[in-house]
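Have a look at the structure below, then the notes.
In this view, the complex is presented without one of its protein chains, the others remaining in place.
Residue numbering begins at 1 within each chain, and the chains themselves are lettered A and B in the order written.
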Amino acid sequence: MSAERATVPNVDQNPKKLDVRSILHFLQRFQSILGLIVVVVLASILCVRDGVNLFLNPINLANIVRSVSENGIIAIGMTLVILIAGIDLSVGAILGLTATAAADLMMHKDLGFGSTLVIVLLLGAFIGWLNGIVVTKLSIQSFIVTLATMSIARGVARFWSGGIGIPITYGDEPNLAPPAFSWFAERISGVPVPAICFILLSIIFYIVLKFTRFGRYVYAIGGNETAGHLSGIKVNRIKIMVFIICGVLSAFAGIIHAAQLSQGSPNDGNGYELNAIAAVAIGGTSLAGGIGTIFGTIVGALILGVLDNMLGLLNVDNNLQMVVKGLIIIAAVVLQKSRSNR
Amino acid sequence: MEKNLILQMKGVTKSFGSVTALSEVQLDLKQGEVLALMGENGAGKSTLMNILNGAITVDEGEIFLQGEKLEMNSPLEARKRGIAKIHQELQLVPELSIAENIFLAREPRNKLGFVNFRKMFLQAEEYLEALELQVNPRQPVKNLRVGEQQLVEIAKALSVDAKIIIMDEPTSALSNAEAEKLFTVIRKLKKSGVSIIYISHRMDEIFALADRITILRDGQFIDTVKTTETNLEQLITMMVGRTLTELYPLRQTLIGEEILRVKNLSFSPIDRNKKGLEDITLSLKKGEVLGIAGLMGSGRTELFECLFGMHPRLSKGEILIEEKSVKIKSPEEAIRNGLAFVTEDRKGQGLVPTRSIGENISLPKLKDFSRLMFMSKNKEKNAWKTQMNNLKIKAPSFDSLVSKLSGGNQQKVVIGRWLLTSPKILLLDEPTRGIDVGAKAEIYHLINELASQGMGIIMISSELPEVMGMSDRILTFCEGKQTGEFLREEATQEKLLLSATYKGGREENVS
Partner (left out) sequence: MKNTKKWLFLVFVLVLSLSLSLAACSNTSENTSGTKKPSGGDSGEKKNFLIGMSQANLGEPWRVAMNDQIKAAADEYPELKVVFADAAQDNSKQIADVENFIQQKVDLLIISPNEAKPLTAVVKKAYDSGIPVIVLDRKVEGDAYTQYIGGDNKLIGKKAGEFVAKMLGDKGGNVVEIKGLEGATPQQERHDGFLEGISSNPNVKIIAAQNADWLKDKAITVMETMLQANKKIDVVYGHNDPAAEGAYIAAKNANREKDIKFIGIDGLPTPDGGLKAVMEGRLSATYIYPTGGKEAIESAISILEKKEKVEKTVILDTIEATKDNAEQVYKQFGGK
């Protein structure tokens, strides 16, 4: 699935075959965003009312990218975890906890922008580390471990805030949040800041997976952990790092969430883990580990976002929306399977 | 041999896309005979058998079963017609009982539609008895050894009244004793009129079992010969298409100083599937090939695992490399100390099937191929090219998925990976298992070349001719203990077998 085939003399006796193969290859690569193209085309055609295209206008598109970015950022971390054949169910709870923490630190503990950011990201890193340590050192399946940390993180968040959301109001006086924080809710020449963060993080992790040693380790461990171990890879250390990254990204999404909603609520982020997993799966990452890309995940997140937006613009019944979303997920996975079978 | 023909395949042709897998292949099978099907990997054996098994359909050609033309579309139909295939990877349900596995989906029922367990167990017992397998049909299959599971598969085939049984590499996971037992069963089946198509890479088995041999090469039918009228040399020539002067080439090496010494190594496993080791002491010199002969479960693989730092907390003993005492607590440290380990289970422990040839080769050397955190593709590519050329890995490019390669080429990728670390000591666990004759010969040449460069090599093999052909010295293992040591000149199959099956001279059968 990786890269196109280089021509090596004396291997392929038949030069014609190569051409056919490269075309097939091109089509396969194209296929990964085929789903997105289908959804976008559908949306562009269907969402026209009174001669105005409700979908294809800059504000709506910006809205989509913004609403996708939280899930997208979490899904990047989830991609790494799933690549090493794990799963992280605690991401939604981490988002709730870190959003609450950010609001509390700024509103009640009078911390500045920088220190709030650092503490909150460290909090996410800590939960990720906890996940990683228990998964590797006690060899418990990540599904169980993160199910537990999900409950713990949610409980801590609720305990911390007394079960209610903490509103964020900006100002320079004590007990008001530093105005710099609201930057995460702003737009830069029409592009929402969360979307910019999402795009930047996507690029960073695309590079990490594709061009760094760490990326190689991740793919090797996911493809065959024993082989990786026997090749001298410090498997546990890499796994823990992957969980930490996932925790930090979830915390970052929590910060964006708090800024977007001007509040940190311990109940927020419920079910976000499933959205992230859906984006990763639609993006073609194998839940068995070892196969998948960040690009696919971004496409997966966008498909979900465009779909939500389109169904909303069309005023499709909410209950029907769930059905359609389910169908799309299956269709995407079917598409993915036919690709990997080639 | 005047028995009547039970099966005839004529002019069978099959293409996958632009690749012709089989072209005008013919095969005939007599009642009550063992027909060996031979050929290198990719010669078309599996395709032909999948056609016979109903898993794939032919493009051209006809199949006659007892003179009647066959049209099958699924393995289920083939089973109904009396054709059963015993798969390389056994297809039993580990948690179910033996009897339940034999009668899976065909359980005898009582009037109410419930499973009639009494009847089922009784019938299962009959089949097991016929196969001389003394086990309780009520116990779950997971309690059985691989060899016994294989017999359960055969019982399953018998229970549907199979007239033709296809066996694909049935001994690949069996110990010699288990294999012997299987052979006895095969001979018995033969007498009762069942015909068997037997696929194997092991020449000794073929000569011991088969009445006739059909040879395929590159999807073409080459010849069918009687076993009594052919020899090893001739068979290999037909399979490979060229003469192999000698399968085990002689090696002119200078054996140097000691490179590895193991003193009083013992291992007490927690995992029930692993064998403990008692008091192993051995030494290896530069340029020497040390063979280890022993049955499966004799502790030979565990020896390698301990040397390679896979059981740091469970093993005791002293390891000296180049006369310096070393502590190896992880594979990483083993690699740093100049060890390399080609595992027996290529797919499970060696390769990352989801990645390319190149990435698989780089795995232990990623640090040397990167600057700061980033991979340096240029450095890597040169190393990949060198390994692919040196080892003659046949693949379109180093970007090809490793899972698409044949067994022999996959093994070369694993070996190539380890050569990249320039090891002093190479541990080879069954390096030629499941690969075809051509690739085997290449690997033997490679072993000799590496030894002549001064590498110390320890090789485990179940194939006694291989051990005897390749090693300067041979150790035998039995039940986790060293039971003998032989020089190349003094070793014979009988001596090795005896030493590998009797623990400490006591008459204790370990099969």
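Assume a contact is a pair of C-beta atoms (placed from the backbone, for glycine too) under 8 Å apart; a residue touches a chain by one contact, two chains touch by 3 or more.
No experiment lies behind these values; they were computed from the predicted model shown.
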item: Touched by the hidden chain, restricted to displayed chains; value: A
item: Identified contact with the non-displayed chain, of A:54, A:123 or A:209; value: A:54
item: Option from A:164, A:180 or A:288 whose C-beta touches the chain left out; value: A:164
item: In subunit A, positions touching the absent partner; value: 38, 42, 46, 49-52, 54, 57, 59-60, 63, 67, 70, 162-165, 167-168, 185, 257, 260-263, 265, 267-268, 270-271, 308-318, 320, 323-324, 327-328, 330-331, 334-335, 337-338, 341
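Heads up, the rule we're going with is that only the chains that are shown with their structure count from here on.
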item: Inter-centroid spacing, subunit B versus subunit A (mean Cα positions, whole Å); value: 43
item: Subunit B-facing residues of subunit A, complex; value: 1-8, 11-12, 14, 17, 20, 211-217, 219-220, 222-224, 226-234, 286, 290-291
item: Of subunit B, residues touching subunit A in the complex; value: 18, 308, 310, 330-332, 334-336, 341, 343, 348-356, 359, 362-364, 366-367, 370, 373-375, 394-401, 417
